[in-house]
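Take a look at the following structure, please.
Of the protein chains in this complex, all but one are displayed in their positions.
Then we have chain A:
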């Protein structure tokens, strides 16, 4: 369930229960419709936020490997964005599933919901692709690092008075490199995990999709 990050209020699903039971069926129907509209609105907002997060993630992925970008902090940012995105996606999927599940009695699916489905699906597809690209880029970066930094930047200076070689002070000592590589490796694994989850979500979404949409392919 989506919580704080999206900042929207959680509306109780069972809106009908706060009214006296003696209320007429017509009024109950009204409540149901209103609550459904609210749910649709919420869904729309969630999907939009998810969409924005995907755009943000894409922007961050583009920055990988750029000479000026600082890698560790960027990766942290990406992780953050990605987590948010995943939870958004989960929430949106959950909401949509509920809405379409508690479908209208006459069997007709409002176009609004169909559109939301399509939007969510496209967003998810793009998200998965961007994650794939980020994995690829990080992998390349790792390889580059391995190749160019294979010669340790160590300066052996023989001090006349001592026999021990003195390591020149550097901002990133040789011991940082393997750690950095390990971090990147972990990141890649994380991305892979997230990607798998999103892919599952995507297939679940496709299954939950209203029939007319499914038959149109894509």
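Here is the rule we use: contacts are C-beta pairs under 8 Å (C-beta built on N, C-alpha and C of every residue); 3 or more make two chains touch, one makes a residue touch a chain; residues count from 1.
By definition in this document, contacts and distances are computed from a predicted model.
Participant: Name the chain not shown, per its UniProt record: "Mediator of RNA polymerase II transcription subunit 7", "Regulator of G-protein signaling 7", "Protein-serine/threonine kinase" or "F-box protein GID2"?
Facilitator: Listed in its UniProt record, the absent chain's protein name reads "Regulator of G-protein signaling 7".
Participant: So one chain is hidden, and I want to know which residue out of A:39, A:64 or A:201 touches that hidden chain in the complete assembly.
Facilitator: A:64
Participant: For a quick check of understanding: of A:54, A:88, A:113 or A:201, which residue touches the chain that isn't displayed?
Facilitator: Touching the chain that is not displayed is residue A:54.
Participant: Which chain A residues touch the hidden chain?
Facilitator: Touching the chain left out of view, chain A contributes residues 48, 51-52, 54-56, 58-59, 61-67, 115, 118-119, 122-123, 125-126, 129, 132-133, 135-137, 139-144, 188-189, 192, 216-218.
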